[in-house]
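The complex appears here without one of its protein chains, the remainder shown in place.
What follows is subunit A.
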Amino acid sequence: MDLWTVNTNEVSEIRKEFNASSRVSGNRNQQKLLNFLKRKMAGREDNGRWLEAHYDPLASLYTFSTSIALADLHGDGDWKLIIADLGTGAYNMKLKVYKGTTLMSENTLIDLPTGVITFHMDTTEPRVPAVAVASGSYIYIYKNLRPYFKFTLPTLEVNPAEFDAWSQARDELLDVSMLYEILDSLRQEVGECGLTTRSQRFLMCPDHPSQVAFLDQHKGFILKRQTVVTCFSTMKKSHAEDDAISCLVLGTESANIFILDPEAFTILNSMSLPSVPVFLSVSGLYDVEYRIIVACRNGHIYTLKRGTKAGRPTAELTSQPIGLLRRDKSIVVVTMDQTLHCFNNKGKRLWTQKLPAPVLCMETLEIRTLGLMLIALGMVDNRVLVYRDKHLVDTIHTEDSVTAMKYGRFGREDNTLILVLKGGGLIIKILKRTARFEIDDLNGQAQANALKLNIPKKTKLFVDQTMRERENCVLMHRVFQHDLYRLRLNTARAYVQALETSSNPVSLSQTEPLKLSAQVLGLGPTFKLRVELQNTSAASPSLQLAVIFHCDDRVYSVNKSYIQIPMLVPGIIHVAETLITCISELGISDTVRVFVVKGKASKPLLTAVINMPVAEVFMTS
């Protein structure tokens, strides 16, 4: 039974996979299988474009997009899935190969893998690719899944002071604490990266005995300063065919890019960058013309071409890059600030798109049959968003957030998407042949409209007036300034007068900063006058205050015309109330003045003038 042919009859297909998965892990109980089926059905409902070919929540994979590869390892047309598993992150690192949904082989890795790639290194028949695993400062080459070659990165020059210190320590001219001090001061000088790994490790030893033990263990070996591979990729050497010989392109921690010859494993070309490369995108042929686009740890994108020795700065990002893709003439970068950027090759920003959640991984979906290049983004919120340019065209919901993705040919199916979940699960999805990714026109249009600002058109009148302004600018300015001086003078006069008569409801003097507000309540003829007093100073209380009401005694009679105010604590609003009755027969209204006085001073601190409303006179029939 061949699992990887897609049946149009989907129900039967589920049954088949059901059998398949029970075969892979036969120890799982029935309940789990049932759940699995349910999830599968649910998954199918919310998304019409993908078939879920395999879901193994217990695959316990710990890997990243760079450590997944798809290749026809045996030349039989059945493409395998190669995953470099980080194990627990400390040990149990494995190179796993899946054939269909079965784990075909496992090779133990010595160190943490940084990437896996497959490439053709010779022209022997059948055309079987080699697998390269970058790990630490080495590249391990596997052929036919057997170790074949180990390439070691060139060593770097050791700092002479460090070298001297270690050689003296070896000859026991320096004791441990002296060595520690020298190395520590050297670290201050050149930075952590300038030291060898041995010194770094030594400086990490917490106490004296462990330092002694470390020194004893390592002092006999030659001091070497090695760099590690941070990212790597392949580049076709002289032919563009799919199965042509490829070079390896390596980015290292020492901020270099090396191009390796696939047969002799010598460094063909070495280029330098201002910062450590983290993502590579390679196009072209080594022998003809090539272009390497590198995203670096300093948030810059550099371009390298044939013949250049140093990277040319292309674009600056606002945040750290999470992924870099290159499509024929543009570069798509996703950054940590939840943004998708697109630049052209020259570094001009074409568009940016804000994303709804932080991104974990990025993968390009090249659907050849549709001639499409889509971008898939694994989000923190358990989704995979598929963008066509800046338009969202598809969403895949998963049980957990996706940490690694790979898209390509798997088994016999061209358009397969491998998803590795944060919890170690593995999902394999196949794109339906009927799937289309059309841009929802309405959405895009609405967004463009929303951005348009509503700026009123300038009238002809305005233009005419501007002409006048332009012609008489000096005169206008003079008149305005003249008027302004007069206004300032008049305002100042009025202000001083207001201060002198204290006819202000707010006092901001240093000694008594007070604020008064008064309200009239009621319908009349009896009103309630409500006066709110507030001390606006920061700390000093106000003492000996009183509120006095003043009005025409022919119109109004005031119940309490003098109210003593207790000590006013800063910030607290004190309310003084009195009743005031309109006694006029004529139904007229007048003003009532409220004064705030302090002690026996003849001048009020504050004054408020209240315009009384017309009292409702009751009919006397």
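The rule is simple: contacts are C-beta pairs under 8 Å (C-beta built on N, C-alpha and C of every residue); 3 or more make two chains touch, one makes a residue touch a chain; residues count from 1.
The rule we apply is simple: contacts and distances are computed from a predicted model.
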| item | value |
| --- | --- |
| Record-based protein name (UniProt) of the chain missing from this complex, from "Rab proteins geranylgeranyltransferase", "Late endosomal/lysosomal adaptor and MAPK and MTOR activator 5", "Tetratricopeptide repeat protein 8" or "Trafficking protein particle complex subunit" | "Tetratricopeptide repeat protein 8" |
| Touch with the omitted chain, as defined above, among A:Q188, A:Q217, A:T434 or A:N611 | A:N611 |
| Among A:C193, A:A492, A:L543 or A:V569, residue touching the chain not depicted | A:A492 |
| Touching the absent chain when the full complex is considered, from A:I267, A:L285, A:M336 or A:V520 | A:V520 |
| Residues of subunit A in contact with the chain not shown | 456, 459, 461-462, 465-466, 468-469, 472, 475-477, 479-480, 483-484, 486-488, 490-492, 494-495, 498, 503-506, 508, 513, 515-524, 534, 536-538, 570-571, 587, 608-611, 613-614, 616-617, 619 |
